[in-house]
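Got a structure for you, questions after.
The complex is shown incomplete by one protein chain, all other protein chains being positioned as in the whole.
Entry: chain A
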């Protein structure tokens, strides 16, 4: 007899997740994603061509805040990149006042959370995060405006959509997938905060993040370390891009990481903290007790 033991920490019922569906990792799906992604790309030059008051550094400020909120609220990983995509797409078409940028960011998180989460963020909570500088009614109106400008098409392709495809294609040991996924996700979030990646196709950001994650973790994964070049070539082929482009993207990500790390040493930010963890190659899995192999 092997009795099953269910170990629940805390009183809260866990969120039920669907099993990962391998049917969603087929080439057909991957190609559909590649075809669809361009449709959701923001305009790269909206700071110059559309916006009068909004400058790149403001986007970084609001992005950092959004990431902080998403992390504190333990949002699903997709929420932040998706919200940033909404914001960029909105800013690509609608001149916005600097004073309204935070409201826009909140509305984008609101929408992304509703699209992706079982228990979405509430308008009230988001308003608290703006230090009550906006009211729920205004958030809802902004939400409608964003929806309108995005033509109600919220199903953006984000880099995270590609990560699992890559993981299933690359010769990576199964037990290493979660940590690689986590690192790649963190890189993706990092890229979403940086204006340099606004116009990069999500597949490119995902592949660059993947390579950066594999390289960063290589030491810990002896046995399945691929030659970096080979990995880049394979992923470039997967996303139908040029290896040199991918290499450039990866380098950009790594230098972004470095910059963030430097900032992290000066000021302790949640984002950068996490990045720091990655760079040090620490085990991110903080499972308090490892009971997976307990014999009963």
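Odds and ends about this structure:
The criterion applied here is as follows: contacts are C-beta pairs under 8 Å (C-beta built on N, C-alpha and C of every residue); 3 or more make two chains touch, one makes a residue touch a chain; residues count from 1.
Assume contacts and distances are computed from a predicted model.
Per its UniProt entry, the chain excluded from the display bears the name "Cyclin-dependent kinase inhibitor 1B", taken from "Alpha-1,3-glucosyltransferase", "SDHD, membrane anchor subunit of succinate dehydrogenase", "Cyclin-dependent kinase inhibitor 1B" or "Heat shock 70 kDa protein 8".
Within the full complex, the residue among A:31, A:52 or A:114 touching the omitted chain is A:114. Of the listed positions A:102, A:158, A:193 or A:252, the one in contact with the omitted chain in the full complex is A:102. Considering A:108, A:123, A:188 or A:236, the position touching the chain not shown turns out to be A:123 (whole complex). Residues of chain A that touch the chain left out of the display are 2, 4-10, 12-15, 17, 58, 61-62, 65, 68-69, 72-74, 76-77, 97-103, 110, 114, 117-121, 123-125, 128-145, 147-148, 151-154, 178-179, 181-182, 284-287, 289, 291-296.
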